[in-house]
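One protein chain omitted, others in place.
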Amino acid sequence: MIVEMKKGAAKISVDAVVARAKSLGLGVQMNLGTDKTVVALLGSNTGQLSPDIFAVLPEVESVTRIMKPYKLASKEFKTTPSTVTVGGVEIGGNRIAVMAGPCAVESEAQLFEAARVVKNAGAAVLRGGAYKPRTSPFSFQGLEKIGLGFLAGARKEFDMPIISEVVDPRDVENLAETVDIIQIGARNMQNYALLTEVGKQKRPVLLKRGLSSTIDEWLTAADYLLAGGNNQVILCERGIRTFETSTRFSLDISSIPVIKRFSHLPIVVDPSHAAGHYALVPAIAKAAVAAGADGLLIEVHPNPKEALVDGLQSLTPSDFSRLIGELRLVASAVGRSI
Amino acid sequence: MIVEMKKGAAKISVDAVVARAKSLGLGVQMNLGTDKTVVALLGSNTGQLSPDIFAVLPEVESVTRIMKPYKLASKEFKTTPSTVTVGGVEIGGNRIAVMAGPCAVESEAQLFEAARVVKNAGAAVLRGGAYKPRTSPFSFQGLEKIGLGFLAGARKEFDMPIISEVVDPRDVENLAETVDIIQIGARNMQNYALLTEVGKQKRPVLLKRGLSSTIDEWLTAADYLLAGGNNQVILCERGIRTFETSTRFSLDISSIPVIKRFSHLPIVVDPSHAAGHYALVPAIAKAAVAAGADGLLIEVHPNPKEALVDGLQSLTPSDFSRLIGELRLVASAVGRSI
Amino acid sequence: MIVEMKKGAAKISVDAVVARAKSLGLGVQMNLGTDKTVVALLGSNTGQLSPDIFAVLPEVESVTRIMKPYKLASKEFKTTPSTVTVGGVEIGGNRIAVMAGPCAVESEAQLFEAARVVKNAGAAVLRGGAYKPRTSPFSFQGLEKIGLGFLAGARKEFDMPIISEVVDPRDVENLAETVDIIQIGARNMQNYALLTEVGKQKRPVLLKRGLSSTIDEWLTAADYLLAGGNNQVILCERGIRTFETSTRFSLDISSIPVIKRFSHLPIVVDPSHAAGHYALVPAIAKAAVAAGADGLLIEVHPNPKEALVDGLQSLTPSDFSRLIGELRLVASAVGRSI
Partner (left out) sequence: MIVEMKKGAAKISVDAVVARAKSLGLGVQMNLGTDKTVVALLGSNTGQLSPDIFAVLPEVESVTRIMKPYKLASKEFKTTPSTVTVGGVEIGGNRIAVMAGPCAVESEAQLFEAARVVKNAGAAVLRGGAYKPRTSPFSFQGLEKIGLGFLAGARKEFDMPIISEVVDPRDVENLAETVDIIQIGARNMQNYALLTEVGKQKRPVLLKRGLSSTIDEWLTAADYLLAGGNNQVILCERGIRTFETSTRFSLDISSIPVIKRFSHLPIVVDPSHAAGHYALVPAIAKAAVAAGADGLLIEVHPNPKEALVDGLQSLTPSDFSRLIGELRLVASAVGRSI
């Protein structure tokens, strides 16, 4: 942490910074510049201290945190890449895991048809939402427990691990018993009550990036899960909110190499929610694989025209099959497989 | 809802749009342009329909929703301004309500000292967080139930209504019994499990704007509360996330006249979280009053240097007293009082 | 400048940083932390050095610039507020300068009628665009030299200083002879050819903030003008681009106190371009005055319904007169006048 004093700051103000730092067990080194005094604070946990503690002191001009705010998710904490294994599928290894299925579970028939389709095409994990976070109270809210039952049925019938979203801390245990991967949605990335509850489970968890979250905030949210004892965390980039309106969100493709540089956690990409339109999904999916993503989360619906939720961004079975074929070529070009 | 067909779209594609519209009970009017067919869909609830239902059909180029996605929060639904009364304080009337106090309840002494200070200076409502949503799991998380007890004590001792934040649906009932206004924080604006639970209560609720939420999404979140039966909703602008880094968030001052134009709900402004620095709070607070805000939510700490949370953006008692004096002049200039 | 080395960086890498710093005449202080070596670089111009010079060296983890990138515009360079005087009007003093008029000069009659109206209502400066930067090549592009002639006429007839925009470095001299304040538009804030040319003039210049420029970048653009020798610079906040679509841009009200904190330059606000709709202009204008703006730039048109450019955000003469009356009350509340 670097504390810059105002030009001509009094010695008593500098001393106050030093005293506060020492009271927190930090090392202090003074840099007496020509213009200004700059105080460097050293310690192993300065990333977790709030800069405000010093910024609030008299004659402090600015405080800059050099260390990252996250800890357990960082590559400095664990230097080798982590993998998460679920139902025989390893996420973060050489093979790229494709998770696919409908946005919402609408009926047993719809889910089973989707499962059959995505399994045949080569998907490793079945996705399907039983609990849906919907922006309007007048929209379809999901089948909830009934949907979970259909997911459990599909899991058995098609012998595929399943991933489904949790939106309420009261549902976490129930969901953890049924699904193979618990999904935390973008709008809940900083829902700490939910993070804390999921952190207590032993189930793998997929943590979507908040739609206006920096990568630092995302990894700090992952720290919540890791600090709770759940170390099977998968990150998921799904687009961030920007001024551009031709897509639903702007997929931050650079987040893939940035995560690989600063964290040991695996990262998958959801091209469907970012694009908002099926015609854009293949290009984004291929880009994600080329950039090093460890997996994909793709919406597929047996009949998108009749979908209750997000039909526009869902692929048809035949489009999905064709895409998997194309993705295999790109994966191979970067030394991986699907 | 306006459906634009692709140039040269086949009649069968246009017919499919018409058939889908009719199946949903919508009126249909065709606009046969020189270049393209444009289909207008008419009905009283087209704002609540997803454009995707039509966008997914063949040869549709674009779908534009003309109606707003929210309903109950709109001025068309209720043409007169709503007010919320709590402990004798009316929010949304001529008098501007100042809610002030520490970010987090740290101890009984700290809270009582803050309450005394803000009451003397002219605040109408005492704020203080017992449950804190913190970005890092290693930060102070709030006193929780003990904090609620201190708030109840301060309420009685200083005869002031209190506002405090809820972050977990399981705490809603408990909080609703203790506080006068339930606060939903920015990161929970689209936490539907929480919105649904708070919607069932009879307590007034202050709904902060999500840090990357459009005004349309904010009012649609308010619809969740209103649809649940809780019609005592206060909106709170607290800054949005932008590329600018000199402030913590960018306070969207224009949201005040926009809300007044499209909604009947009262709106208050939190200058503290937007600014992130005490030196900027007075200017933003005065701007909010001049722009027509119905209230302010300001962080005040007896001793910001020792604050456990957000000390940098907290005003000292003397700064707060001076600011109230300045705000009274601005309020008077726009025909209101504090 | 603070250079953080990677954990376990070799001594030779640290030495390379030190050598590079010394070659640039910087002082160096080493901070040997428990985990990492952090090197502080000291000197009077570290704000103007690119961090990349060090970031590119081996085993450097990050480089953080502590000093601001601008210099001449900073309060550290000149501690007293600057004022700009034009035609007897002082901008940056106690009196708030209202500049008003049509977006584009359309005809002599339209301009003279606008001038009469805004002068009577109390505006200090007449605005009007002769050269228009238009997003589409198919839109009206301005009257150019003919428009400048009308502006010169209005200046004489109504004895008001005028402000008008320049968009081409080849027009700068010509414009500098005719107008009292040269305006640089938002889309040209980083048009360095234009900045350099305007920096050579002796005319006051109003520099609009770029629609996606940080405050640091804005003040660095002001440095271009100041470094060129033109020290009569007025800043103008006109809204930044965000995800919100209910207004044309999001006026960054906090930029006013931030500029007052870090710069000596006066700042005015353009509520019209930010709002994009006349109904929102009064609230934003009052907010700007309350927050400490030194002036306003407001679009007024004798007949907005017939305006060739930006009619929707223009006030009618009667709305403008009423607003000036309201603004006088707010100005008085913050100890100023109009």
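The letters A, B and C name the chains in turn, as written, and every chain counts its residues from 1.
In this section, a contact is a pair of C-beta atoms (placed from the backbone, for glycine too) under 8 Å apart; a residue touches a chain by one contact, two chains touch by 3 or more.
No experiment lies behind these values; they were computed from the predicted model shown.
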In the full complex, displayed partners of the excluded chain: A, B, C
Touching residue (missing chain; options A:59, A:90, A:144 or A:252): A:252
Sole residue of C:94, C:107 or C:139 that reaches the chain not shown, by the stated touch rule: C:139
Residue among A:175, A:284, A:307 or A:338 that touches the chain left out of view: A:284
Given C:4, C:223, C:270 or C:294, the one touching the chain that is not displayed: C:223
Contact footprint on subunit C, counting only the chain that is left out: 45, 48, 50-53, 55-57, 69-71, 133-139, 167-170, 187-188, 190-193, 211-212, 217, 220-221, 223-224, 227-228, 241, 277-278, 304-305, 307, 309-313
For subunit A, residues in touch with the removed chain: 212, 214-216, 240, 242-247, 250-258, 260-262, 274-275, 279-280, 282-284, 286-292, 326, 329-330, 332-334
Residue numbers in subunit B that touch the chain omitted from display: 2, 4, 7, 27, 29, 31, 33-35, 38, 40, 42-44, 62, 64, 66, 76, 241-243, 245
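Basically, only the chains that are shown with their structure count from here on.
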Chain copies touching (subunit A, subunit B) - same or different residues, decided at half shared: same
Rotation angle superposing subunit A onto its copy subunit C by C-alpha atoms, nearest 5 degrees: 180
Core chain by centroid distance, with centroids computed from Cα atoms only: B
Geometric centre distance via CA averages, subunit C-subunit B, whole Å: 31
Subunit A-subunit C separation of Cα centroids, rounded to whole Å: 38
Gap in Å, rounded to a whole number, between the CA centres of subunit B and subunit A: 26
Of all residues in subunit A, the ones touching two or more other chains: 241
